[in-house]
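Shown here: the complex without one of its protein chains, the others still in place.
What follows is chain A.
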Amino acid sequence: MNGACFRETLRICRRWPDIMAIWKEDVRVEEERHVRANDREYNERFSYADNRIKTAKYNAFTFLPTNLFEQFQRVANAYFLILLILQLIPEISSLSWFTTIVPLVMVLAITAVKDATDDYFRHKSDQQVNTRQSQVLIKGTLQNEKWMNVRVGDIIKLENNQFVAADLLLLSSSEPYGLCYIETAELDGETNLKVRQALTVTSDLANDVARLADFNAEVICEPPNNKLDKFTGTLYWKDNKYSLDNEKMLLRGCVLRNTEWCFGLVIFAGLQTKLMQNCGSTKFKRTSIDRLMNTLVLWIFGFLICMGIILAIGNTIWEQRVGSEFWAYLQWNKFTSNAIFSGFLTFWSYVIILNTVVPISLYVSVEVLRLGHSYFINWDRRMYYSHKDTPAEARTTTLNEELGQVEFIFSDKTGTLTQNIMVFNKCSINGKTYGDVYDEFGHKVDITEKTPCVDFSFNPLRDRKFRFHDSSLVEAIKLEEPLVQEFFRLLALCHTVMPEERNEGELVYQAQSPDEGALVTAARNFGFVFRSRTPETITVYEMGQPVTYQLLAILDFNNVRKRMSVIVRTPKGQLKLYSKGADTILFDRLDPSNDELMYTTSEHLNEFAGEGLRTLALAYKDLDEDVFDEWMKQLLFASTSLDNREEKLGVLYEEIEQGLMLLGATAIEDKLQEGVPETIACLTLANIKIWVLTGDKLETAMNIGYSCNMLRDDMNEVFIISGHTTLEVQRELRAAKESIMGPSREIFSDGPDTEKTDIYSSDSVFEETIISEYALIINGHSLAHALEADLEQILVDVACLCKTVICCRVTPLQKALVVELIKRHKRAVTLAIGDGANDVSMIKTAHIGVGISGQEGMQAVLSSDYSFAQFRYLQRLLLVHGRWSYHRMCNFLCYFFYKNFAFTLVHFWYGFQCGFSAQTVYDQWFITLFNIVYTSLPVLSMGLFDQDVNEQYSLRYPNLYRPGQLNQLFNKRKFFTCTLHGICTSFILFFIPYGAFISAVRDDGTQISDQQAFAVTIATSLVIVVSVQIGLDTNYWTAVNHFFIWGSLAVYFAILFAMQSDGLFNIFPNQFTFIGTARNSLDQKIVWLVIFLTTVVCIMPMVAVRFIKTDCYPTQTDKVRLLQQATRRQGPQEQNLRRVRRTSSRRSAYAFAHQQGYGELITSGKNMKVTTSSTSTYPLSSPERCPGTRGAPDETTTEAETNNTGFKREFDQNQDVTVEDLEAR
């Protein structure tokens, strides 16, 4: 059910533009919404949308007209319709009506069937959603109603694990304080639970149906909008005003959790719910091949017109000089007696005949191919992530070949490159590091999967997934070294994590930041198990013994303080302050006696940072009872003060966090996703530039840069742009540029105008030749300046000269701007990959958007074109699927144009022989069927299955990707080549039979040089020639290809004989006039000799040209193909896996991954149930939670992943502010 609903959301969102269009028409702008509870009459006056969802476009009666109307809006279809109309004019009609109508009807029918099935499923799922049951309070009783009958102003009752039917104002719930818990995975993808709280006045109503039925409050609120996290409104009830905010809203798409029941007032329904409003319009993306194809089709039209004009002029001249004398045999109709008019009519006749150069089947075939390629992506098991049961998904089926042309990848960091899983990796306690493994000679050993782990079996409460390799730390614990114990005690006490214990000993932590979770888990495994907490106490099992600390204060974390502390009273009555935070901050607050330790520790910290680990320093302090009492009083006073409360608290915190005693430091690994460095290396080899755009800090971003191997120590220089003003940024950028280009090119930094033109022309050449490696790191402030009009050029220049570009601290809007910048300046295909809501803008902006599914939420996936679960699949998507798609599409197009030119232009040559009368060479049936029957399937099967190089080799030689980026396989030149090839073929196809038929007779003396035999001969030659050609173009002959190619030939002959059989002629003598021609011509040796000769003459030059090309100027692909063939003969070889070694260097780094903490919530006890026992105190702990979570991770990862989302969302909100700031500016 969960999954179904989720997919419904996806589906609705895809269809959103249409819905939007329908909806906009009939709703006037609503400025304020008035909703009165339990008063349908009142509410109906405003005609708010009801709760019915309608995504289907058609019904049974409107389907045909609407669908046809839509289809004829497409240019190609309209064109063919016009042709059809032209053909109805007898004077013009050079073809029977069926030659156009049969393909047109087939195309329309295929599209209509597809639309109809789509719509059928929409109807079905609409139906399913609309008929869901919910309990509505009607006339004082609770009645079951279908969702679609729910109206604005109704009060409905929800039960646990039910979907919220509409956007509700929470009135009351089963939980204390009117709290209720919801899961918003459908809405924003966050899998953690959120708390909603009803107004006190309404929560008193509880589940008293009678009182609820009397509830007649009026809500005045904002009109429908798409802001998921904002709601403003006022509730008027009993002459009182209550302000409403988002914390009191339950939005459609959420699921009620851990709450037995709740009542809500419907505020927005149906299409006006935030879920529906939030889908956003999808921008229609087209590939560059699409655009090229459109241009080419226009050119072909031009070409067609030209040929028409040439032939029309020919006709005019012919009519004047020959035709006028020929009247005795061929009288003119009255109105065609004018030669010029005849030429005019001929023009249209030839337009009809030659229309097959732009075949209607082209567009359909291209769509079919893309759809097929999309299915191959969906079916690829190597892009399926079994841990989350997510296969890759091509959500857009029209972009596949562009995957083979990507030049720039813009990647998010958190959740995309990294798993956002933190692992406690090393620590330094009292000047001694733990975490490294040494062999018997005292050398450091690289930690791999096989390195033995420390045995934590002494601890029954351990987390089994926790791994640590250095056993000396456990020994230290077992030896009860006091500082080591204090270290872990600190970790177990100083945090805002919530424990959850489902069964005895089965602890799960709900941490706000994954770092904290990692630290508490580490403490747990080392014997300091944080087991439960109440607002006033923390219970820790220290080496199996329960110890309850009194929690006196939480000095919470924020971005300025960069540290958090707790003050606890130990069972022995000691007062202690435990603090953890950024090393730079904590070191300033240490007691002077710590200097030596601080020195060693900071060395260790450097070491940790050098390995890309995130570090925290830990310190404690014993407090005096008196000092603390005094301080506590001040704290209470400050916390109740109305103005400058934060500031006052800050000062107080500062006061007590002084003279700390250093304990040590922790090092946490921000785990990269599997295979990230390898993928990046491989994509880099494919000449794809990868830019990391992250909201993270500079240091973190750089760390990841190093661990992904994007930054390396052997790079010539890493430029860091962090200026705060435009001038600074400009100076820094110029300096960077000069140092790359060398001093000789300083001249360019003069006027901005000369700069632009000069640099643009010269750099593109120059940048290819730069061998030294540079990296550019730019932060958000500077980026804002650099994106201004007069700096963006130099930014692009510098960025493109660098191997690696990392933008940190960027807002979602900036991400999109950067992508836009490259799109504008580089004419390159861009790809954006990300997992979170903050990546949506860039995903939508880039040519191709890829969403990482199952990580952070569904928003990125919803707006993406492709989605999969792991960053590393990108390699396969681009280098295998993208490359194949591009290769196939290009080959397909080349062949298609070739084929149609070869087919159609025979008429042009024939024009010179038949008085330019628009007589067709072929039988009309042949013209009708050529494109859709005789030649469609072989080329389709090539377009679907062809593989120039198999997948292993595609991945092993990433530079095979290069032709796509350079647009080498299909461009205007290629187009000319293949049309020229087609024209030559048509020439040969016409003139060889022409030469042979001038005086030919059958071997019984009867004639064979008649038009019909001529037509059959040329048609047969044509079919054979194009079949042989497709055979030459096919690199990968699967059984399907064989079947289609041979089958097409067989079908050709079968249809040929059938169409020219006696039976059909006897039924329709006027339609099948070719009776017997095939029999009488194809039994002649001379005809076969002509066909054979034509085929050889058409094919062999191409074979020679291709052979010379591959033999003398082999492309990369040719070489690899040869190699592949050679190895196949020798038998399979073991593939050498590329291993990328990480390098390390000394970099200082600090990271603390969370924002303002939960501290207040904990101390106030609001989020703890009073009624339930202490083992499952925290609301998140309810057992329903995990199973119900769609795509939730398995238990091993729950803790970290559930919680990182909360942090990330807040982070996103912070960024939103910046976006607005930017926009304001």
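Here is the rule we use: a residue touches a chain if its C-beta (ideal position, glycine included) is under 8 Å from a C-beta of that chain, and two chains touch if they have at least 3 such contacts; residues count from 1.
Going forward, contacts and distances are computed from a predicted model.
Participant: I want to check something: the complex is missing a chain, and I'd like its UniProt protein name from "Immediate early response 5", "Pyrroline-5-carboxylate reductase", "Sorting nexin-2" or "Cell cycle control protein".
Facilitator: Not shown, but named in UniProt as "Cell cycle control protein".
Participant: Just name the one of A:G178, A:G253 or A:P391 that touches the chain not displayed here.
Facilitator: A:P391
Participant: Tell me which of A:E32, A:E506, A:E647 or A:D1010 is the one touching the absent chain.
Facilitator: Spelled out, the listed residue whose C-beta touches the missing chain is A:D1010.
Participant: Just the residue numbers, please: which parts of chain A touch the chain that's not shown?
Facilitator: On the side of chain A, residues 1-3, 90, 94, 322-323, 325-331, 333, 349, 376, 378-382, 384, 386-391, 685, 884, 913-915, 917-919, 945, 947, 951, 957-959, 992, 994-1015, 1032, 1035-1041, 1062, 1065-1066, 1069-1070, 1073, 1075-1076, 1079-1080, 1084-1086, 1089-1090, 1093, 1096-1097, 1100, 1103-1104, 1106-1108, 1110-1112, 1114, 1116, 1118-1126, 1186-1194 touch the unshown chain.
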